[in-house]
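A single structure is presented below for examination.
With one protein chain held back, the other chains of the complex are shown just where they sit.
After this line comes chain A, so read on.
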Amino acid sequence: MPGCSRRPGLRPESSRQVPPASRFSSSKSSSMASAPTSKYNSRSLENESIKRTSRDGVNRDLSEAVPRLPGEIRITDKEVIYICPFNGPIKGRVYITNYRLYLRSLETDSALILDVPLGVISRIEKMGGATSRGENSYGLDITCKDMRNLRFALKQEGHSRRDMFEILTRHAFPLSHSLPIFAFVNEEKFNVDGWMVYNPVEEYRRQGLPNHHWRITFINKCYELCDTYPPLLVVPFRATDEDLKRVATFRSRNRIPVLSWIHPENKTVIVRCSQPLVGMSGKRNKDDEKYLDVIRETNRQISKLTIYDARPNVNAVANKATGGGYESDDAYHNTELFFLDIHNIHVMRESLKKVKDIVYPNVEESHWLSSLESTHWLEHIKLILTGAIQVADKVSSGRSSVLVHCSDGWDRTAQLTSLAMLMLDSFYRSIEGFEILVQKEWISFGHKFASRIGHGDKNHADADRSPIFLQFIDCVWQMSKQFPTAFEFNERFLMTILDHLYSCRFGTFLYNCESARERQKVTERTVSLWSLINSNKDTFKNPFYTKEINRVLYPVASMRHLELWVNYYIRWNPRIKQQQPNPVEQRYMELLALRDEYIKRLEELQLANSAKLSDPSTSPSSPSQMLPHVQTHF
């Protein structure tokens, strides 16, 4: 349950016990109807706890162990009152480990379970004090990164609040207390190694690289060219390593233009980088100018190279004051520059805060639409999608190659290139393809996950934090909503990624760049999130997925079609619960199972028939016995 479960006993039920009926045999329908319920529930974190409760449901006495991962150590437990914003105070026992906060209700009429990874905690505050009144006034308020707050009231005697506060603070913010992040003590084993999913050489080979115009360079093998780039880069064949070094001096943080994706037919490319160091004086760099021209010429197009600067025009201009800037017409003759008007990390952070204000704990009722509009969240989503559509269209139509940058090329740039690639290349719409996309465009190219999420860090007000990756996942969700058969993965897959973006259970999203990960030996010392996902792939599959090669997907970036992702942003509110599984999906799963059964039966019949031919004495079994449910009509 998100946050808390409903107390039963509200009203004796009237007429709703009958499970959704199937037209097919009754025995079939009852088993079909009940089976997928938890499997297709997309509230992933919450769902884990549901599964756990139902699995252990038979024996629910209080001595029952708290779920524990290998390597997870129990630290303390306390009796608390959980102040559920939806159903009021619930007495429970909270167990704290080095990985999670786990609460179980002590009340007989409530099956509430809270299972919160400590990594999700952004801030812990004490509420009330010795002088305040009321039984719930002496407690803790925990702000989470996943759109909820948890409030607990504790007994005033025995320093229980101080203990809980200190223990939680230590383990939720291990970096601030010289403790290891849980991923490094996690001893989970999976039968699939997620670290093997992304192999850059293989991925570039899949794209047909290297070729006559593009080569793989190892110039950054020890991160000496650019410490926030991966060791392996794809650059124009005609640019030498010396050229690259000179270009690096003119690009912010040495993030030179490198290839992200090449169109299999027209050979236009998506190239990513950071802003040029133009500065107030309007500096120029011949090497950089020439380099861009070399990129333009790789696909023998006469047209100009298109540059998409993700920022609003004014910000790009303002960046000159701090040494940055953009490619001006006079310096870069064969380019055409467009600004995409996507705002910076601070604007996005504030926007998400406003979303939380209108959905948690209560959903703004009377002015929902204008409140939603005032958060600007969907407007940002619209602009990001619009930008990505333009990048994809430019490349797909073969009109020209595209260079994408923002300021440093690790936030908006990653959003744009990865979304455009998702639109252009159906490979990335499969489960493994998407993992590779994230691994490549985000993790290896140095999206600063550690700074943006603040893993294990107590500084909740850090201005570096921003929901850029969440925004990307939201865009992917919007696309999957508009094209419900185009993605191999389901909503739960996206939610699981987001849950473990914060949980610190896996090494996948830790640190800001590959060089830091290498220093920390992340792949040796931690488990990859893709290990968890790929060893349970069925759970994350979209049954409607229809593989279509070479189909370009253009979502409609209109407010008429963009929706707030209710199942994610409002998942803690039991009132705003979507039907899970959705009836179309459930019916489809029934049909799939039925189809498989019929196919099996047909095969059996075929075998029986051939047996009958060879032995005419065997009498066939009665059809009515063999096919109890084939008679049912559609």
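Keep this in mind: a contact is a pair of C-beta atoms (placed from the backbone, for glycine too) under 8 Å apart; a residue touches a chain by one contact, two chains touch by 3 or more; residues count from 1.
Please note the rule applied: contacts and distances are computed from a predicted model.
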Omitted chain, identified by the protein name its UniProt record gives, among "Small ribosomal subunit protein uS7m", "Myotubularin-related protein 12", "Putative EF-hand calcium-binding domain-containing protein 2" or "Origin recognition complex subunit 1": "Myotubularin-related protein 12"
Hidden partner chain, touching residue among A:Ile83, A:Ile96, A:Leu112 or A:Leu277: A:Leu277
Hidden partner interface residues of chain A, rising order: 6, 10-23, 26, 37, 252-253, 277, 279, 312-315, 318-319, 322-324, 336-341, 343-347, 350-351, 363-370, 372-373, 376, 378-379, 382-383, 386, 389-390, 392-393, 396-397, 406-408, 411, 463-464, 482-486, 544, 546, 551-561, 563-564, 566, 570, 574-577, 579, 583-584, 587-588, 591-592, 594-595, 598-599, 601-602, 605, 609, 623, 626-627, 630, 634
